[in-house]
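Step one of this worksheet: look at the structure below.
This part shows chain A:
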Amino acid sequence: MITHPVLSGARQVVTLARRRCRCASLSVAGILLALAGVTALSGCARAGGRAAATRVTVAGSTSVTPFAEQLAEEFMRKRPGVQVNIQGIGSSAGIQATETGAADVGMSSRALNQEEVRELHPVLVALDAMAIIAHPDNPVRNVALPQLRRIFAGEIRNWRMLGGRDAPITLVNREAGSGARGAFEELVMGKGGSPLDYRSIRQGSQGAVRAVVEGDPNAVGYVSSGVLTPGVRALHVDGVAPTAEEAVAGRYKLVRPFLFVLRRGEAPVGLARDYIGYVLSKEGQETLVHSGLIAAPKEALPWKD
Partner candidate 1 sequence: MTAEKQVRVWPRVVQRIAFALIWTAALATLMVLAFIVLYVLRLGLPHVDWRFLSRYPEAMGREGGILPAIVGTVVLTLAAVAVAAPLGIGAAVFLTEYTWESRVTRAVRFGAEALAGVPSIIYGLFGFIFFVTYLRMGWSILSGALTLAIMILPTIIRTAEEAILTVPRPYRDVSFGLGATRWQMVTSVVLPTALPGIVTGIILAIGRSVGETAAIIFTAGTALTMPTSLLSPARTMSVHFFVLAIEGISLEKAYATGAILILTTLLINVLANWLVVNAVRRHARRG
Partner candidate 2 sequence: MNDDTKILVEEFSAFYGENEVVKRMTLPVRRHEILALFGPAGGGKTTLLRSMNRLTDNTRHARHHGRILVDGKDIFAPEVDVVHLRRRVGMIFALPVPLPMSVYDNIAYGPRMSGIRARKRLDESVERSLNRAAMWDEMKDRLAESALHLSGGQQQRLSIARVLAMEPEVILLDEPTAALDPISTLKIEQMLLNLKAQCTVVIVPHNIQQAARLADHAAFVLMGELVEYSDGRKLFTTPGDKRTEDYITGRFG
């Protein structure tokens, strides 16, 4: 394989490229750019990571995405000509994109860790009660928190042990890195508790989790209470329904924050500020509440470092 002339040629290219990779690849990109007929100027303007005055990029948690998009739609209706791009790429990626400047605002559905807090400023936009969902045909209506823990740790594997039918439980998880999973691990499994069962099905978004549970009578998963549909039933946890009232009253425990994150030391400017302002406004918060989320407590004030 090594003696293959083409491969060794390719290796030379690679070595060469390694030697002055930035320079070479930039020039290649230059050629491609020219061919695409794109003005390099706009490329440079974008390269700074600063949004143009009429555009703001919001990227992150797919759990937050539907709500952020709805708010963006309303916001854009109020402010014709501006564009709010919502990219549902996951909490961690959104946080990272914000750090590197690829996004102006990040969305996270989990609390920031210590490292991240050093770089970024979280803005609490809403609280979300996480619902444990099962198929409507499933006779099980309630789980205790410790049971839930054991279910997702893979210790309880049959609905019979929960008073249901004799059927194996199909666990539906989110994938590592997603805010929902992070929040679930923290709220249900506990810090340093047993890990989530690796055998579970994993899906890439709340919708996907919901879709699996809608289809499979033996499935159980977790999603934001804001995205519940008649196709799934939210189980009570310790006898408490996952409603906003119960959560505000502190009885429903599985509550996670929905955050917007911003780079520290840079107050958001222009459109980003206006958008966040809209989200935190009475009107924006009403939309969120209407969608099944819980309004952000008043004391969560934006960017006052």
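In this text, a contact is a pair of C-beta atoms (placed from the backbone, for glycine too) under 8 Å apart; a residue touches a chain by one contact, two chains touch by 3 or more; residues count from 1.
How were these candidates chosen? In short, all candidates are chains of the complex that A comes from, given by their letters.
Nothing here was measured: the structure is a model prediction, and the numbers come from that model.
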item: Of 1 or 2, the one touching chain A somewhere in this complex; value: 1
item: Residue ranges of chain A in contact with candidate 1 within the complex; value: 5-6, 9-10, 25-26, 29, 32, 35-38, 42-43, 46-47, 49, 55, 57, 65-66, 69-70, 73, 83-89, 100, 102, 203-208, 210-211, 214, 229, 231
